[in-house]
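One structure is given below, represented as structure tokens, and several questions about it will come after.
The other protein chains are all here in position, but one chain of the complex has been omitted.
Here is chain A:
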């Protein structure tokens, strides 16, 4: 029994871990798979999200909608989202 439970827990997708507030909305535009035809990059496995969000928020980096979305999150909230995506397996 215990062995089976452990296997189940390991096999569960990363979604089972709590996503920080805001993070679940991202996949509306940022596809989880790189197979999707989109100019919008996938986020899983990336380590530069906090920096990008800071640049969007300050206006250093022009965005189409990300300049407006980034302003809805503080540095610490952004850091939590960035850490969550960085911990995911990179999109394929």
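Quick note on the criterion: a residue touches a chain if its C-beta (ideal position, glycine included) is under 8 Å from a C-beta of that chain, and two chains touch if they have at least 3 such contacts; residues count from 1.
As a convention for this text, contacts and distances are computed from a predicted model.
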Remark   = Per UniProt, and picking from "Indolepyruvate oxidoreductase subunit IorA", "ABC-2 type transport system ATP-binding protein", "Cytochrome c" or "FAD:protein FMN transferase", the hidden chain is "Cytochrome c"
Missing-chain contacts mapped onto chain A = 1, 4, 8, 12-13, 15-16, 18-19, 21-22, 24-33, 36-40, 64-65, 68-73, 77
